[in-house]
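Missing here: one protein chain of the complex. Every other protein chain is in place.
Coming up: chain A.
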């Protein structure tokens, strides 16, 4: 940077969360930089004079389907494996520590050697020789304040065992005694403070009971690959329970790592609750992860009431805005070759005002108004792959998207916000008929896949019964045999995507209603016919659906 002017920007696949010089010194020419992202990717860029070159990206994936590692919080280089080449040490926000080895220098991605997990997010990591000379250790600090080392020293060096009696060396004995004394002292202090607090709240004078403040480390981020939000909540002490409340309908998806007992409470939409779920945590859980899928167009607030196991009992609320176009994610470039619908807004508004409205509608935007005359942002829908381009400046804003429902949502929300601020807007829409057909083509493979999956899963029970009655299943057609063989996988896939089919139906219905809404025609009465076509989609096909959409 020169005079605080940005030289150039580097485009990355996801928001970055951590930086580290390659090999701790920038590599051979001192110009290589490692970055870690919020969704768990690690990549290497080579910074040149005027631009940067991407060398490699280590994707986020792990053994079995569906488990993903958390975002990167810290990195370091140290030779743990003892092979003379420094290894990459990585700490993540879901508590995983990994060691990667560079097989090929800076040419290709490093390979994973070791990994371990603890239950709290890692805040700092460093490799060094600490506990014992001659043995390398990875030192890590966690959110709750633990500092621990993972060592390459064999565990039982200090203990010898003879005829069933375990001898501990003098050093270790002293260490253990000292730690015990420390613990006793701390316990005494806590008891004293607690007694004092009790006395204060029950005294004759109007007692004061202040609510103890505890800090909460929370993060909510959009996961592009499966169009869901991951909410993680972490507290410095053990959590007793967490109550999730939402005033708009959302789906809660399962997270395997979650060991809390979840229970849904019946809610009455009249009282403003569409979701009331309690998570009762096991002992010593300090971290909770929840996956949420929102519905675009339904916007409101998700609240988390977090109650830790502290005395006196208290609870803190965290609020998360669910935006109207919540499933859209930022991308860098815009594909101009698609059929687009355009929404143009003209009126007496300034750039900061319009920027505030756009921030109201879309995630992953900075709160501060961008400098300059105009702002330009591009988004992709993580559910459907349609794009949205926003270009706005004082007095005029243009939004282009190949999904007519996106434009419809934007129009509704922006008009409402402008009316609230009493700003008059001149709205004009250009609707492209082709875009509807284009969107249906995009939806078609997903719809087909889900219907196929649903059909196959519904056959599984029947096929299994046949299989158990007959010893030889060779009379089954190859399709059925395949279903029987992969039954477990199909079931797992089906369960991971609850309501996926319902969602697709919802989007197609929205598309239908929106297309005619822009013409001023209300077609809600024809929705049941549309649903019938969708239910029989297996035997009918895309053209049939397109014809229905275009019929007058």
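One rule holds in what follows: contacts are C-beta pairs under 8 Å (C-beta built on N, C-alpha and C of every residue); 3 or more make two chains touch, one makes a residue touch a chain; residues count from 1.
Going forward, contacts and distances are computed from a predicted model.
Chemist: Which one, "ELM2 domain-containing protein", "Putative Bardet-Biedl syndrome 2 protein-like", "AP-2 complex subunit alpha" or "Glutathione S-transferase", is the UniProt name for the chain you do not see?
Modeler: "Putative Bardet-Biedl syndrome 2 protein-like"
Chemist: Which of these, A:256, A:412, A:433 or A:485, touches the one chain of the complex that we don't see?
Modeler: Once the missing chain is taken into account, the touching residue is A:412.
Chemist: Among the options A:273, A:369 or A:432, which residue touches the chain absent from this view?
Modeler: Considering all chains, including the one not shown, the answer is A:273.
Chemist: Where the complex has a chain not shown, which of A:22, A:143 or A:299 is the residue touching it?
Modeler: The one listed residue touching the chain not shown is A:299.
Chemist: With respect to the chain omitted from the figure, which of A:255, A:343 or A:507 is a touching residue?
Modeler: A:507
Chemist: Per the definition of touch given earlier, which of A:54, A:113, A:321 or A:374 contacts the omitted chain?
Modeler: A:321
Chemist: Where the complex has a chain not shown, which of A:187, A:237 or A:265 is the residue touching it?
Modeler: Result: among the candidates, A:265 touches the missing chain.
Chemist: Just checking the interface: what residues of chain A touch the absent partner chain?
Modeler: 206-211, 213, 241, 243, 245, 247-252, 261-267, 269, 271-276, 278, 280, 295-301, 305, 307, 312-319, 321, 324, 360, 405, 409, 412-413, 498-499, 502-503, 505-507, 509-510, 513, 524, 527, 531
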